[in-house]
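One structure is given here, and the rest of the page talks about it.
What you see is the complex with one protein chain gone and the rest in place.
Take a look at subunit A:
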């Protein structure tokens, strides 16, 4: 535990977590509507549609856990929760890449939204590494 009077938390990281939370809620709702649209209008195979929706739900779980542990690690200045959040960033990036490149049908709107999600993942990964380095250096001193 870092000294109480030293504030080692990262404000930009917390801002990104905050924005990412709201953005992912919007993304999830839009993806559900988009899947409804594609299922009704396009010749979507049923097996592929079910697979994509199930993976979307998995993506929701991963994202919620990642954001929670990221916020907890940053505000409580603890390395273990922040490490868990760093580890979960990679599955999250893989999910975003899948929806960007490997879906049966990829709309332009989906491409833009997943690009923004990948940007969030990259930025948060960088800032989490910096914050972990700060926590470690303060513990060592």
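Going forward, a contact is a pair of C-beta atoms (placed from the backbone, for glycine too) under 8 Å apart; a residue touches a chain by one contact, two chains touch by 3 or more; residues count from 1.
Criterion: contacts and distances are computed from a predicted model.
One chain of this complex is left out of the view, and of "Protein phosphatase, Mg2+/Mn2+ dependent 1H", "Chromosome transmission fidelity protein 8 homolog isoform X1", "Tectonic-like complex member MKS1" or "ATP synthase subunit b", the protein name its UniProt record gives is "Tectonic-like complex member MKS1".
One of A:11, A:26, A:48 or A:115 touches the chain omitted from the figure, and that residue is A:11.
For the chain left out of this panel, the touching residue among A:25, A:58, A:76 or A:116 is A:76.
Even with one chain removed from view, subunit A keeps its contact list with that chain: residues 7, 9-11, 14-15, 18, 71-72, 75-76.
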